[in-house]
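Removed: one protein chain of the complex. Kept in place: all other protein chains.
For chain A:
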Amino acid sequence: MAAPMELFCWAGGWGLPSVDPDCLAVLTYARFTGAPLKVHRVSSPWRSPSGRLPALKTRDEGTISKTQQIITHLRKQKYNADYDLSATQGADTLAFVSLLEEKLLPVLIHTFWVDAKNYVEHTRKWYAETIPFPLNFFLPNCMHKQHVERLQLMWGDGYMEDEEKLEKELYRDARECLTLLSQRLGSQKFFFGDSPASLDAFVFSRLAPLLKAKLPNGKLQQHLKSLQNLCNYCTSILSLYFPWDGGEMHPQPHTAPLGCPPQKKKKKHHETQHWCLAALCSPQVTSPPVPRGLGVPRVATQRRTPTSGATSCCRCWWGWQPCWATPS
């Protein structure tokens, strides 16, 4: 293909190539299959051509924003990680992906976005530091609200308030799900033998953030860490498939405090030189005044986020948000 497809996903952090599970799934799948993608690690969903992340910009089919559809698209382009699987293994893939989506993902969202301590001290901190200036004041809160609403709809009203029930039923289910995955993996390198398949991309993308994030309230995390084979599985995928991401973007992922922005940003620049021009033109770089102390973490005015260039970012990702903050 002459022009490679472009993938937009959330920036990396916490020692991961991307902090968002969905983006991470697509990235991992692309790495597994060796699909030639031009990866834009952006720091705001408004920079994505579809207003969502992840998004794959293709030549013939426009922009695709759903994880599953992106993977299907890559598969159609002959980048198929499941090529060698038998039909039964394909069925198993579908079943375990369902298990992840039903049992683990909602609890994961709860851990990162709803659990008060984790959200305030970890998730919101990272997003507020990463998202460029005016947006960082409200985007994290919007995302929080969206996630809360989603979980409320999925679980019903009773669960969100009742801590005990939450812990007793949903977290127990999630821990059980982790245990089941660990049992299924056993001592294998990947779920279906020695080569990675799409299931591995999904499992890795759900587990890695949980493993790598330094959560103040790590109930679920502790359980994952007690399952040694899953931990080894994640670290081996990270070192095999994302050696330079971890290395270049985060020189000391394990020792550095969470998100030390200036360093990170400079490194990111090297990786994304071709956006420099576009970024320079973007008002984010030139305009923002110093925010008055609102308790929001420091905003680096010199921070230039890689943008998608010509495709402007004036998209209202959050339905009700006004467009005033974005350049047209």
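Convention: contacts are C-beta pairs under 8 Å (C-beta built on N, C-alpha and C of every residue); 3 or more make two chains touch, one makes a residue touch a chain; residues count from 1.
Keep this in mind: contacts and distances are computed from a predicted model.
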Undepicted complex member, UniProt protein name, chosen from "Metaxin-2", "Endoribonuclease YbeY isoform X1", "RNA polymerase II transcription factor B subunit 2" or "Sperm-associated antigen 6": "Metaxin-2"
Of A:Ala128, A:Leu181 or A:Leu210, the one touching the omitted chain in the full complex: A:Leu181
Among A:Tyr29, A:Tyr79 or A:Phe96, residue touching the chain not depicted: A:Phe96
Absent chain, residues of chain A that touch it: 66, 87-88, 90-92, 94-96, 98-99, 101-103, 149-150, 153-154, 156-159, 162, 165, 169, 176-177, 180-181, 183-184, 186
